[in-house]
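Input: a single structure, listed below in structure tokens.
With one protein chain held back, the other chains of the complex are shown just where they sit.
Letters A and B mark the chains in the order given here, with residues in each chain numbered from 1 onward.
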Amino acid sequence: MIGLIADRLLQAALALLLLSMAVFLLTRATGSPLDLLLGQNATQEDYARLEKELGLDKPLAVQYGIYLVRIVQGDLGRSARSGDSVSALILDRAPASAYLALVATLIAFVGGVPLGVLAAVTRGRIWDTAITAATVVCQAAPSFWLGILLIDLFAVRLNILPAGEFEDWRSIVLPALTLGLFGLGGVVRLVRTSMLEVLDSEFVKLARAKGVAERDVVMRHALRNAMLSVVTYIGIYFSILVTLNAVVEVVFNWPGIGRMMFDAIVFRDFPLAQGMVLFAASVTIVVNLFVDIAYSFLDPRIRRQ
Amino acid sequence: MSLTWKALMAAAVIAVAAATTVVPHASAQQQASLVVALSTLGNESLDPIGGPSFNKQYLQLLFDPLIGSDPKDEGPSKQTGLATDWRVSPDGKTVTFELREGVKFSSGDDFTSEDVKFSLERLGSKENLTPFGATITSAIEKIETPAKNRVVVTLKSPSFAFLQLMNFVASGTEPLIVSKAYFDKVGADKFKTEPVGTGPYRLVERRAGSQMVFEAKDKHFAAGTPRFKRVTLRLIPEETTRIAQLRTGQVDLADVSRETIEQLKGAGMQIFTKPAGDVLMVYFQLHNKSSRFQNEKLREALSLAINREELNKFLFKGVGQLSSTFGAKSSIGYQAFSIDRYDPTRARALLQEAGVKPGELTLQFQAFSFNGWPETRETANALASYWEQIGVKSQIIFRDYATYRAEWRDKKLPEPAVILHPMPGTPLPSALMNAIVKCTGILSIACDPKVDSALEKLSTAGSESDYVSAYRGVEKTLHDNRYVLPLLEAGTVMAGNKKVRPDYSVGTGYLGINLQQVYTQ
Partner (left out) sequence: MKALSRLGRVNWASTFAIGVVVLLVSVGLFGQWIAPYDPNAASLSARLRPPVWAAGGSWTYPLGTDPVGRDILSRLIVGTQITLAVSMAALIVGAVVGTALGLIAGYFGGVVDKVIMRLADVAIGFPIILFAVLLAVVSGPRSENIVISVALILWSRFARVVRAEVLSLRERDYVALARVSGASSGQIIRWHLLPNVLNTVVVLASLQIGFTILTEASLSFLGAGIPPPAPAWGAMVAEGRNYVVQAWWVPTMPGLAILIAVLAFNLLGDWLRDTFDPKLRQV
């Protein structure tokens, strides 16, 4: 057990190292890292200063060392566009993104699990068909498009919800719904499939034959199995969330990290893009680490090892 | 961050207290807040010389220009700027400014002549990134400060343009005055992030890429008690979101496209149109001797392929007027020339004469967002289609102006570059021309000795008539050689709710959207 956790920690550290190396090599591969890192308004002195700070006259390995030390110290450089500290910008934006992601995740999981259970226990009947059809559509609808339609309907035509921006609780409804629906579809399908797997198994048939109440079969055996798959899904769900988050924040003008990624593209702001990539990827890696550890606690087969 | 929050909390408490206890006083007319949504906030630099003036309307809230402008007609005013009077010596070479007394920067420092000298000299420094800084400082011989309330500027030669440029109607953020004492105290970095000005507002919160929140000072020499306690400038690039928020009341004033006018009027919004237009134009990178557009026939072919009338009629709802000049109709000395008529057959023939085979050329078409011009994206798509019909393909690179400008300035635009640019209308386009069509201009797009010598005459013109004839000379050369292809002229359109005064005028000046009128009682 402890060995497994240590192994996972090592893997997370390795992933972070690989990532930083990839980003580092990308800045060097373009030939002129200074042009990439310095803003439009940089002066000759800025160039000379940064050249010295990055150790560009030294061998590549040493440069990478300097780069790593700076990242570990939380120094992600300055935005090429505004000159603001990238880490400060990220910290300023992160809460809004976290809030949105949290509410969307709640919608996906709190809504998804009961719907999946309902679909599984009513297999082949109207509820199942309706829920399955709805989730298949949820998973195919592009979020940016769904967001636009929701704004048009609820903000413009009905005028009952704000059209984005981070103001009061009402402003979270539309973006969180847009973001949550995709995840919801995934959770429903997953819960349904893994519950059916257990409900069809020989050992459940045996339990039923022994007279165990259907309610207990569903709750004790099938649901537990489903929850295990749900936990493994969180890792993948999170990486999807990061992608969709950017799209949804753009549509709703949500002042989070995703919106800033879009700005980084529009403004060709490399230091900002680089900082956000390192940040978001680190968060993803850490989330995956926790999922792995949580899973090993929940799954009796691994726990016993 | 926490400081900002504390400031906000304090502001909220004060606002509530003010609203509940001191209703009968002067602040009775002050409303709590105004939210202005704009397509872009430029490069968001808070230093008046930190970048292009375009899209930086927010600086009007923080700083005052040396020469103010009348809130109604925007002519030079002795009431609204930091100079209360100015005199030009008979030989035209010495300008004496009398300065306003008792004005304080928000840091608490007094405003003095040293600040004016410091601010003007910064325009010539290496940090200066404004388009007109060089035009202004190259005209100046020396600046003296004989008294705290007097500045004497000696010019190298008489200059009609100099006084005009001390007001941000003709120039941009260049004439805004910053505090020397504050700069000396806090250093360059803090100076840029925590700006201190004499303007009616101070910055209380800034979220890069999102919004800036300003809070009114108690009293301002020109604005009195500002109409709104807080003004928020919010960056909303998407017009749907801008309009949706206007309709839900989250936003009070926003720049909108011409074709939404009817729809917004129907929703009970007030519509404000800038009387003087900006000129939407296409240009190339002709300072580059190897540019394919050195071939005049190619430029003419691209011009003849454009149906300007159709563009104006359908995309701009007929609000615009076809244009033939670099300057706008509001420019001093404006004169119209002939306009290229839509003729795709002739365009194809010219293309062949220029040696360009159909389908062979793919333009790197640069377009960007610009406050007051939400239609640039559609216009770029329409132009790409016109050119495709004569056999020239395009790749549209749509981005923010500040990013584009950096590549433009550093001459790094990918060839063959074609640029779609709304050029702000100003009474004095000569300064813009110095930056853009001169061989050595900071943003040069053309290089012709004829243009340069005419521009030389322009900057040394002492009288209005000399100025006008030189100006027309420049325009004629630009037009005859098709160095730029003006398309049409149209004024910015803003939509606002009832919080915005009905007589609000969007302004005529270079900064595009006038905010002074929004906050003045």
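What we mean here is this: a contact is a pair of C-beta atoms (placed from the backbone, for glycine too) under 8 Å apart; a residue touches a chain by one contact, two chains touch by 3 or more.
None of the values given here were measured: they were computed from a predicted structure.
Interface note: of A:131, A:187 or A:251, the residue touching the hidden chain in the full complex is A:251.
Only one of A:136, A:160 or A:206 touches the absent chain when the whole complex is considered: A:136. Here the missing chain is touched by one residue of B:315, B:431, B:468 or B:484, and it is B:315.
In the full complex, chain B makes contact with the omitted chain through residues 238-240, 243-244, 259-260, 263, 307, 310-311, 313-315, 374, 377-378, 380-382, 384-386, 388-389, 394-398.
The set of chain A residues touching the chain not shown comprises 11, 14-15, 18-19, 23, 26, 30, 36, 136-137, 139-146, 148-149, 151-152, 156, 193, 235-236, 238-244, 246-247, 250-251, 261-262, 264-266, 268-270, 273-274, 276-277, 280-281, 284-285, 288.
The rule is simple: only the chains that are shown with their structure count from here on.
Our note on geometry: chain A versus chain B, Cα centroid distance of 40 Å, whole angstroms.
Residues of chain A that touch chain B in their complex: 39-41, 43-44, 79, 81-84, 89, 92-93, 148, 151-152, 155-156, 159, 162-165, 167, 250-253, 255, 259-260, 263, 266-269.
If you check the complex, the residues on chain B that touch chain A are 1, 43-45, 50-51, 126-127, 129, 192-193, 207-211, 234, 236-238, 240-241, 243-245, 247-248, 250, 399-400, 402-403, 405-406, 409.
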